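Every protein chain except one is present and positioned as in the full complex.
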Amino acid sequence: MIRFDSDYLEGAHPAVLSRLVETNQAQTPGYGEDPFCREAADRIRAWCQAPRAAVHFLVGGTQANRTVIASVLRPHQGVVAADSGHIAVHETGAIENAGHKVLTVPGAEGKVTAQAVEALCAAHFADASFEHTVQPGMVYISNPTEIGTVYTQDELAALYAVCQKRGLPLYIDGARLGCALVSAECDYTIARMAELCDVFTIGGTKLGALFGEAIVITAQALQKDFRYFIKQNGGMLAKGRLLGLQFLALTENDLYLEIARCEVALAMELKAGLTQKGWGFLVDSPTNQQFPILPDTVLTELRQDFGFSTWQAMGGGMTAVRFCTSWATTREDIQTLLRSIPQA
Amino acid sequence: MIRFDSDYLEGAHPAVLSRLVETNQAQTPGYGEDPFCREAADRIRAWCQAPRAAVHFLVGGTQANRTVIASVLRPHQGVVAADSGHIAVHETGAIENAGHKVLTVPGAEGKVTAQAVEALCAAHFADASFEHTVQPGMVYISNPTEIGTVYTQDELAALYAVCQKRGLPLYIDGARLGCALVSAECDYTIARMAELCDVFTIGGTKLGALFGEAIVITAQALQKDFRYFIKQNGGMLAKGRLLGLQFLALTENDLYLEIARCEVALAMELKAGLTQKGWGFLVDSPTNQQFPILPDTVLTELRQDFGFSTWQAMGGGMTAVRFCTSWATTREDIQTLLRSIPQA
Amino acid sequence: MIRFDSDYLEGAHPAVLSRLVETNQAQTPGYGEDPFCREAADRIRAWCQAPRAAVHFLVGGTQANRTVIASVLRPHQGVVAADSGHIAVHETGAIENAGHKVLTVPGAEGKVTAQAVEALCAAHFADASFEHTVQPGMVYISNPTEIGTVYTQDELAALYAVCQKRGLPLYIDGARLGCALVSAECDYTIARMAELCDVFTIGGTKLGALFGEAIVITAQALQKDFRYFIKQNGGMLAKGRLLGLQFLALTENDLYLEIARCEVALAMELKAGLTQKGWGFLVDSPTNQQFPILPDTVLTELRQDFGFSTWQAMGGGMTAVRFCTSWATTREDIQTLLRSIPQA
Partner (left out) sequence: MIRFDSDYLEGAHPAVLSRLVETNQAQTPGYGEDPFCREAADRIRAWCQAPRAAVHFLVGGTQANRTVIASVLRPHQGVVAADSGHIAVHETGAIENAGHKVLTVPGAEGKVTAQAVEALCAAHFADASFEHTVQPGMVYISNPTEIGTVYTQDELAALYAVCQKRGLPLYIDGARLGCALVSAECDYTIARMAELCDVFTIGGTKLGALFGEAIVITAQALQKDFRYFIKQNGGMLAKGRLLGLQFLALTENDLYLEIARCEVALAMELKAGLTQKGWGFLVDSPTNQQFPILPDTVLTELRQDFGFSTWQAMGGGMTAVRFCTSWATTREDIQTLLRSIPQA
């Protein structure tokens, strides 16, 4: 059985793991106030060319989203997201549990557009009874999106311009950020992206870490008291250095992007192979998630030897499924998979 | 510098770490639905002689407390705790953030007594305007407590009897449970303790794991839908197997209790040494946290070579401090420390 | 200026007001524990043929919705509503503020259908990762709906059958319940409706009271501790008798339905008049809210002498607007309005 269900099915990249092993006996203060976390934060600030950014490390993505959003919004405000946004559909209402409505707009291939945000704000404030509805308070996007698409620089710049005009902090969930940055669609660096938003995450879990998301808060106004929020939301890891150590490993020798390049390259190989066989896709994804549309008969066969996620019934006996590559995926895995899928 | 500030300053016990290394390449489903978690849960059920218990694994203690309490209480209910209880004083209002008042009662050496709970309930329901006050909805205790004391079987049985009479689920926070179980004060097994409460945790972080708390829900009525709560509270680890693997290691060959025995034995050595030197203690703790009362002049000296926590000013130039032992503490560490502390 | 903006622009029906005046000097216990509230609750139980129902009185509708929903749901659950439902769009996120997602389904002329609820539940529980999404926990409908339509008995029965199959309490927001009950569409009594749901409100504010919503909880399982929720949500009126007194007046001599009949009859007169003039409607409403589609040029004129709400731009220079009748509306008001609107 080779599993492509998701990108968190194995442990950590060996370089990450060995860092944990080497430092195992060292004593450090807890709760993220250790030298490893400090150094990793410095590295990230340097990488993002954001010397005044606050950098924090959390264990998981839902935790990061919930904590960031709870720290930004006032109670009467909601967070704008695509209808396919992770916070809108796959976090068991964590945002609502923190008291906030997720104000969804129709996604354009999973992306929130500048126009959609402007329209939402215009409608809200034009309404004579606006106090009876939730006020848009910030914007959440994922890059890459939940269906693997990547924002272009123009899209980000337009979106951020609307956000600034409307006074809405822009938050980018980068659970798979590396895959966006190395994708063919991406025409910007992380430093440029850091200028086009107020806070973003650099996801480690899906790019070689055992776990860990770095939160980078570039907007000074959003930095205050953030550690209280981490603790209150249950995200302050006692042995916090585990997070710093992993991000130290990931930011060394370009490892984070190198892992991303491998993931994306193998995904492109899969995409090319399937295209060649005549199969279509739910969406044209340039990252490590691919959503081919295959006959149910083929899928039944495939399930005996491969793991993957069912995404969406397409009618006519066809289903869109998801294959993910991870740091541990090999070219051989992809070739084996391709050999098992017939021509269209 | 030798640090005794807390019991989470090093990485993991080697047996735990090697388990993570060995399995690093294996593919498993995410979110705790892997064979390692399943097997670890089975082991814990067997150990606790609670075959019908639900067992879940979370990363941290505040997360576990918040998640358990949120899953048990209705909105108009509060959780009863000692005024020194972790949820009352050291979780940045995580329980209140989840909507619930912490109803504190005066701790008896950090313990909640049956009498205190009964008195609180009697007062609440005797009040003609009880609907204007928060209803007691469950009881939270820590074992050992935040100051190292351990409940006796009689104390637990009396407390649980009141809880059952009053319809209040009893939750035991076992962040350092191993240390309670192996202490000289403890006259029960974990299986017996499991009969005397409705839900409890077995803390791994402070007993040899990188991180991880096992939640054991013995009360059937509290088991429903618990995984939703884990996700909503940001505690569902993508590579959930990391938790299962660590608890597999800890439950093998009695490792968990063996680590606890080492921690407690060294703490007893410290206690004996300090007593012999004529120093007193804030509380008579039979576990791995010791709270000697020392002159500030001595402490200033000590701080140059040792880490420890300041606990409470005692007046007269004396301060109660906390020394913790961990899985990594050695007899040599204790002896070095003792040599650096003068006679009283 | 004659205002038809809404049905809460005047004070109370004289019979209601005089009751308040007559009893003004009487002393009673506070917080709804007075004889007037008790008697009003008895009257409502008798009217609904629900002798075991719990009846409470709150000041306002959003307060009632928030309080009922907070008392029913567990934190991981959401409330199903039409996308046009009041709780979904016009309560400033009060439900989310209480921690719950509003799970919207497309409304069928503002109504939630049995099919939509079944489809939502089926999709939720069929999803392998259902714990990552909000669990449907109850269903909210308005009767009449926000656009004036009324559920038929068959619709209610089908919906309630799905709710019972899926274990979802059904809550009917009856802010304008009287208007539904007296409408031509309605083929059931309040007693029959009470059998087809678990909790509902009888709205007083829009039917002759100064303020006040009666909450009728027929399901025994939902009755426990409800008064705590009223207090916690800020809805326990000190001089609670004001609510009881008004509902006493409304339930005397069929006054509540009599007011509803007047409101609806005048709305039907308006509807007939507009239809006769050749104008169409956004929806075919049998109750006291009418949504004609009129040219913007006509509306500009009308605004000089009449108040009404702008509802929805229809394109082509046409706009749907809302006219409401209230207990104080007169036939003369309607005729004056009709005279001011030209033929289509």
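For reference, chains read A, B and C in written order, and residue numbers begin at 1 within each chain.
Rule of thumb we're sticking to: a residue touches a chain if its C-beta (ideal position, glycine included) is under 8 Å from a C-beta of that chain, and two chains touch if they have at least 3 such contacts.
The structure displayed is predicted, hence computed values, not measured ones.
Across B:52, B:132, B:224 or B:303, the single residue that touches the chain missing here is B:132. In the full complex, subunit A touches the omitted chain through residues 31, 70-71, 74-76, 98-99, 129, 131-132, 135, 225, 227-232, 236.
Interface with the hidden chain, as seen from subunit C, comprises residues 1-3, 5-6, 8-12, 14, 17, 20-21, 23-30, 59-63, 66-67, 91-94, 97, 205-206, 210-211, 228, 231-239, 242, 307, 328.
Where subunit B meets the chain that is not shown, the touching residues are 75-76, 78, 89-93, 96-97, 99-102, 129, 131-134, 310.
Here is the rule we go by: only the chains that are shown with their structure count from here on.
Centroid analysis (C-alpha atoms only) places C farthest from subunit A. Inter-chain spacing, taken between the CA centroids of subunit A and subunit C, is 42 Å.
Multi-chain contact residues of subunit B (touching two or more other chains) are listed as 228, 231-232, 236.
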